[in-house]
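Heads up, one of the protein chains got dropped from this complex, but the rest are sitting where they should.
Showing chain A:
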Amino acid sequence: MNDFAHLLDRLAYEPRRNAKLRLLQDYFAHAPDPERGWALAAMTGNLTFREAKPAMIRGLVEARVDPVLFALSHNYVGDLAETTALIWLSQNPPAPAGEGGSTLAPPGHNNPPPHIPTLSEVVQTLATTKKADLPGHIADWLDALDETGRWALLKLITGALRVGVSARLAKTAIGALGGHEADAVEEVWHGLEPPYLHLFAWVEGRGERPTTLNPAPFRPPMLSHPIDEETDFDKLDPAAFSGEWKWDGIRVQLAGGRDEAGEQVARVYSRTGEDITHAFPDLAEAITFTGTIDGELLILRESRVQSFNVLQQRLNRKAVTPKLLEEFPAHVRAYDLLTAEGEDLRPLPFAERRARLEGFVAALDHARIDLSPLVTFETWDDLAEARADPASVGAGEDADAIEGVMLKLRDSPYLPGRPKGPWWKWKREPHLVDAVMMYAQRGHGKRSSFYSDYTFGVWRERPEGGRELVPVGKAYHGFTDAELAKLDRYVRNNTTKRFGPVREVAYGIDQGLVLEIAFEGVQRSTRHKSGVAMRFPRVHRIRWDKPAAEADRIEALETILARGEREIAPGAVIAEETP
């Protein structure tokens, strides 16, 4: 456990990708089996412990530390695992009463050194122990480990390492052990189980390449780059590209095939390769084919694409009930075909794959899978027009579920990763509104203890006359670190009230800070006092110069709402995308 903790600690402080890669390679080359396999599982998100939940950890700490002090500390540190690791009072020996500045007595007579668990031991114990017995085990481990060890243990069991290592980087390091590319590891990945003994044997040249027993494996997707309107179009030839709508759903892969017994295997994968089939039985039913479709997961009602917000309601549910399936029917709008009937189509040019896809979808003839239409254009100006007003060029009633256009080079093969050049995304212009900062809250993770989450409001007429600011949203990105430092200082120097972690700042007709907020759309909301909620709001500019009285009015948002009115179920969760 200590070696793994040491690795995570080093990774957490190492900003450089190549140095992270070196640390990972070094660990994987030296750690024994099965320790390194469990570590790899943890880094690729393939370890989950159902019974060990944050609430359990919280309970353990609160048995030893004043819950108020713990809550304040957690709020400050911004991370449960780290707060617990730092605040934990080891009972080797029992801590003195009071504020409890406990120190470990030196091991020796009557005080044997505590048993430090191995990673494998932790994993096995968590997987096999009854829920009621877990807290005792975890407390013993926390007592035995030092601060770094406690932090790593808690990161591991609460399932979010957050040390700046993606599954992809971990696989890159594994591949490098045997001179393989990360994609070679991806290809065999879905047939493997932790602790990956066969995988390590293969990359170290001690065993055969693991055969994919999975007849419906995940294929790493091809991703696009945002286009820079100022510079990129001049260099690109419109005739070389094919255009498509950029749908506001989630990227998925539908994979189907026959296993050794001849049974159909159907898989739905997220864009990161997570198997999400269990959440989409309605889509799995449609995978009657042998092949791999790349497309967008959308909710369709009466053939009309619903907003991302509606999709979000389906994604957020834990239990997949018949009612949910009926109210939120899942569809896939297909835009690429990676394999078909055992043939790998990825080396083919886009135009050829597209033709194959059209035939494939037509032959499949299933209501849940349709084709993402092409957007025809001759010049970049044509495309700009389509992007500005999709309804006018064939998107019809689905226009509101379109967040821009995609450009795909006709003669490009399907290349996993994010190669620069063949695929471009051109998102629609965001809406802008000038709002006034009203409340601020401390952030988490990288921004822990900075006041980085801002609730902002716009002006609304009071029924009794005059006007008031009404909160319409919350933004926590869009600014640089230097701007964050200024905003943080502004909040501290202009605090008028404190509500636990939240600070109210000075605002009104003659005081307050104006934030120019960019956002993707407006939806009606019963959760917000203002009755509206913004999609994906972020700080576009900080208007240090603009008086609060000149900020926008609620009518500005209501106009946008009226344009794209969509019904939202009461209690709907407002979509929060990660950029």
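Details
Criterion: contacts are C-beta pairs under 8 Å (C-beta built on N, C-alpha and C of every residue); 3 or more make two chains touch, one makes a residue touch a chain; residues count from 1.
To be clear about the criterion, contacts and distances are computed from a predicted model.
Only one of "Chemotaxis protein CheA", "Succinate dehydrogenase iron-sulfur subunit", "Ligase-associated DNA damage response exonuclease" or "Peptide/nickel transport system permease protein" fits the UniProt record of the hidden chain, and that name is "Ligase-associated DNA damage response exonuclease". Across A:Thr128, A:Thr231, A:Thr321 or A:Asn493, the single residue that touches the chain missing here is A:Asn493. Of A:Glu35, A:Glu82 or A:Asp294, it is A:Glu82 that touches the chain left out of the display. Where chain A meets the chain that is not shown, the touching residues are 12-15, 65-66, 68-70, 72-73, 76-79, 82-83, 86-87, 98-101, 151, 445-450, 481, 484-485, 488-489, 492-493.
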